[in-house]
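With one protein chain withheld, the remaining protein chains of the complex are depicted in position.
Naming follows writing order (A and B), and every chain is counted from residue 1.
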Amino acid sequence: MIIFDRVSVQYDGAATPVLRDVDVHVAEGELCLVVGQTGTGKSTLLRTVNGLVPHFTGGTVTGRVLVDGRDTREHRPRDLADVVGFVGQDPRAGVVAEIVEDELAFGMEWLGLPPDVMRRRVEETLDLLGLADVRRRAITTLSGGQRQRVAIGAALIAHPRILVLDEPTSALDPQAAEDVLAALHRLVHDLGTTVLLAEHRLERVVQYADHIVHLPGSGSAVAGEPAAIMETAPVAPPVVELGRLAGWSPLPLSVRDARRAAAPLRERLVELEPARVPHVASAAADDVWRARPRSRGRATPVHATVDDGPAPPHAPARPAHGTRSRLAGGARSRLARLLRRRTRHAAGSLPGDETLCSISELAVQYGETVALRDVSLDVRAGEIVAVMGRNGAGKSSLLAAAVGMVTPAAGQIRTGGIDPRNNDPATVIRVAGLVPQDPADLLYADSTGAECLTADRDAGVPEGSCRALLHELAPDITDGRHPRDLSEGQRLALALAVVLVARPPLVLLDEPTRGLDYAAKQRLAIIIRRLAADGHAVVLATHDVELVAELATRVVVVADGELVADGPTADVVVGSPVFAPQVAKILAPQSWLTVSEVEAALHSPSAPTP
Amino acid sequence: MIMNTKRSMRTTSVHDHRGEGDGGGRHVGAVAMPLGPRSATAVALVSILGVVAFTWPLYIDADAALARSSDAPWLFAALLPLLLLIVLAQLAEGTMDAKSVALLGVLSAVGTGLRVLGGGGGGIEPVFFLFVLAGRALGPGFGFVLGQLTLLTSALITGGVGPWLPFQMLAASWIALFAGMLPPLRGRAEIWMLAAYGALSGLVYGLLINMWFWPFLAHTGSDISFVPGDPLSDNAARYLGFVLATSLGWDLMRAVFTTVLCLVAGSTVLTSLRRAARRARFDLR
């Protein structure tokens, strides 16, 4: 159906080709998954299928791509619209019309279909994707999952035999992602559509794939059976990593298969306890990373009672068993090495149980809608709190309220001892820093260097502080790069550096992992752990259950503006059908959350030998 | 403010340099909707008619057919929308691919946002700044269409479609059209040139739109209304009186505001627009 015949792509002005001699055949009716890290050419590969590369983006393509017998060199994207449906990365960006129905019909008008056929196809597509009850709604009022399904429908309505999707579930909450994937599954199975998709969140899609194309980053591509590719691929979902650890063969790709294989593993683990990472720890905190000493007179910390009772002053906030996990240890040493040069002193007591943010009976209202009601939450130093919940449940509002960006309709907020609403922004950024959902919002200079200088000036710190921070977060960004040309992960690092330069004790991150691949996510996890270890409190609103499992000490679930769960991560997510990470699902009813926990336990001296 | 201008210029030039490195340095020629000979003729003819539609009160003959009834302004109000549709169709033919349409739509939306946010109170109309820079960066043909679409969009969104709309559309598209035809200066000189042009265009726009309102607002027989058959200079002087009495303050404010915006933010926005044009790879035709 799709034949890549020794395809190489080189963009104008680039030193090396993005793709080199790609030789892949995708058969009819397959669901083919393209995996690889950011920047390995996934999007480029997808865009060659309907000719967007090179007709739209420029660059040189050698070799040829045959799509249903048509050569993309001679056919422009619009000429291939009846064969290839293309759904881009951001479903919001591709919207032409205002109403769902018109959006679906837009493409058909250009194919010259007669009105009765158009009418019928719109109805069929609405049913196929479960959009019938929103047909007259404005697309801006739809949820993320609905919007993504509209985008798929708009591509599908021309009855293309191939559907190409670039990260269709990255921005969605778990439930919406399920809806979208179910729709795709149906297309492949009922209509025989060939689907080619790229996705970072392998844990969501890998079990549906018939075929995987792996882009290792050298420009070449390796295609093969999912299980075979997953044996060695550096990007892998937790289920695969667990399978590799336990040596299961064939490698299971779905939770269901893994559960069947996991009985012996569960047996071995039954006597063991997960070694959770203690997040309040140790000396050697570097100056750059340390929260600003809280010495100003009016900023008296509020010692409120926390949910799980007052912690003894000398003990860490959470009981720590055993050793630090492998990953956290590695992270610390790497960053510590980077930081050692700058270490000047490591004195001072660690603010172990200090409440950095205290929210009580908060309500937030936008016009008629109540976004939050009666929410109480305390965040203490050293905690990593994950705020979870559906899109639109009020997660962002909660974060925004903590830094005084929304006016509470009722309730009290004390962040770092001050009311963020009644204080100057310049004061607030010293007690709490928020990285918004789209980190690019924070960036407006023409170059990374200028951005850092502005941040130094905003925060009133010596010039070069932000630049030094950024170098530690993402060493490969040069001063001259335009912030908009950075990758998602680099952009996030820059925004984080801009926020952290004011050294706020409380750091809030809104959806930090959108568009990040596993490696970038891993780097983010290291940074966040490091922050927490050095006495910051980190609050992240996220859909990413795997990241939460690996990172969070505490999970707060928001639904319909109310706080419905608040407790240690394992207590909240294990057993939840939506929020449980894959490892927890595989090893339920035991409360393991991540592969590294399992691995550490298996290697601990108390582990029974199999 | 001057400090700020200096700084933004410095960073811009760094960026430009980089852009030339990887974008092939096609700064100057990238034009979004090129004006072919036929569409250029159509634009010229409609512009001539447009000038007449604005300025006829200044030189109409006393015994001319139009002078005898009070219907002249209505005739032009009915004729101009038709002419605009015709010239838009001529411009669109063959030049409006997906990139131009998307860029037009998005920039019109930006302009509409600026109009809605600016509100027009006290001459704060940042949209003129956009017309000047977009015409400059993306070419006269694109600018001509952008000017019209922006005003049409904001009128449709706010429900403010009136007989004045075609005249505003035409005047706005002239601003962007001529901005695209200015001499090819670069760097600081370009910003000063655009600032001066922005001031001029803000003023001229006000004068033109007022000229349209003139026959409606100033009743025949007053000392500031036009007299068919009088010499041009007399009518012009009376018009000046009308402008002084009504809106000169606003027009001056608008001119000053546009100039200040051009000086403060001109180079950054120009860079952004050129960057977009480069990335869209508009063909050189």
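Following the convention adopted for this analysis, contacts are C-beta pairs under 8 Å (C-beta built on N, C-alpha and C of every residue); 3 or more make two chains touch, one makes a residue touch a chain.
To be clear about the criterion, contacts and distances are computed from a predicted model.
Between the listed names "Phospholipid/cholesterol/gamma-HCH transport system permease protein", "Energy-coupling factor transporter transmembrane protein EcfT", "Cytochrome c556" or "DNA protecting protein DprA", the UniProt record for the complex's undisplayed chain reads "Energy-coupling factor transporter transmembrane protein EcfT". When the missing chain is restored to the complex, the residue among A:Val498, A:Ala525, A:Val538 or A:Val555 that touches it is A:Val498. Contact between chain B and the absent chain runs through residues 1, 4, 38, 41-42, 45-46, 48-49, 52, 56, 59-67, 71, 74-75, 79, 82-83, 85-86, 88-90, 92-93, 96-99, 101-110, 112-114, 116-117, 126, 145, 149-150, 152-154, 156-163, 216-219, 221-225, 229, 234, 237-238, 240-242, 244-246, 260-261, 264-265, 268-269, 272-273, 275-276, 279-280. Summarising the interface, chain A meets the missing chain with residues 50, 52, 55-56, 76-82, 84-86, 88-90, 92-99, 101-102, 105-115, 118-119, 122, 133-141, 154-155, 158, 400, 403-405, 424-429, 433-434, 436, 438, 440-444, 455, 458-459, 484, 498-499, 502.
We take it that only the chains that are shown with their structure count from here on.
One inter-chain figure worth recording: chain A and chain B are separated by 44 Å, centre to centre, where each centre is the mean of the chain's CA atoms. Residues 8, 11-12, 14-15, 18, 21-24, 98, 268, 271, 281 of chain B are the ones touching chain A in the complex. Here chain A touches chain B in the complex through residues 12-14, 57-58, 78, 445-447, 450, 480, 482, going by the rule given at the top.
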